[in-house]
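Apart from one protein chain that is not included, each protein chain of the complex appears where it belongs.
== chain A ==
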């Protein structure tokens, strides 16, 4: 089953093209992460998929409803937590949730039960009676997400849910997202944190300048860029010399007694390497596969022509 199906999505503001033909496919019950730098078009994509903006072109199906023909059907199926916590500061945490329960027409008793459950689940019981304006950043995000969940949506959009949070709150948020996933919810997540996408997402799409530059599982994406290698560990210099003579494309480190052999970390290339080690009678003590991390992928695929001219390190710094 498909939760979100997008083909040929385009959006421009005047002459400025924000999204230039996006195709997305999000399976039901999965976490899909849209990853990209600021200004890549992530928020615009979320705003279009959640009916806040109209697309210029493209076919979009969300939760089985055609977005342009049946936006109300889409709204009934989704929950949205935007980039900025959209909570009512004057109302208490409980009242914020109750407001959502009333607007979802849950009924008096069911609504109250749902509010109590969510306060418990998001660790907001103690703060429930305080105005949301007194909440910390992490608490506001949790309240925001809890408000989104009041109506038990099947598909949830999270637009940079952890931007600006401290590491602890971020991990709490990740835990919440994993629990949602376990309950069968489909999650569309945008983030500029590679680690977040790596931790949570089943599939990742890299968005840059309004175009998807790559799409796949985190592992697939990592294999797209060179730089992966297999590190062979030796116990003595003689072993290292012996191996280095046979694997001339390797990079040796005499202090660490290691030899890095290029390889993408895929199963078949690893099998080839192991066969070759056996044939050459090279016997390393240990072996570690180093796939490039998403940082490498991100930088390699989203580098603008100007940025790619500079060295990798400075490009990395300028992104951060």
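Quick note on the criterion: a contact is a pair of C-beta atoms (placed from the backbone, for glycine too) under 8 Å apart; a residue touches a chain by one contact, two chains touch by 3 or more; residues count from 1.
One rule holds in what follows: contacts and distances are computed from a predicted model.
One chain of this complex is left out of the view, and of "Multicomponent K+:H+ antiporter subunit C", "Polyphosphate/ATP-dependent NAD kinase", "Transport permease protein" or "Alcohol dehydrogenase (Cytochrome c)", the protein name its UniProt record gives is "Transport permease protein".
One of A:61, A:86 or A:287 touches the chain omitted from the figure, and that residue is A:86. Remark: the omitted chain is touched by one listed residue; of A:26, A:40, A:78 or A:300 this is A:78. In the complete assembly, the contact with the undisplayed chain comes from A:99, out of A:99, A:116, A:224 or A:301. One chain is missing from the display, and on chain A it is touched by residues 13, 44, 47, 50-54, 72, 75-76, 78, 80, 82, 84-91, 95, 99-100, 102-105, 131, 147, 151.
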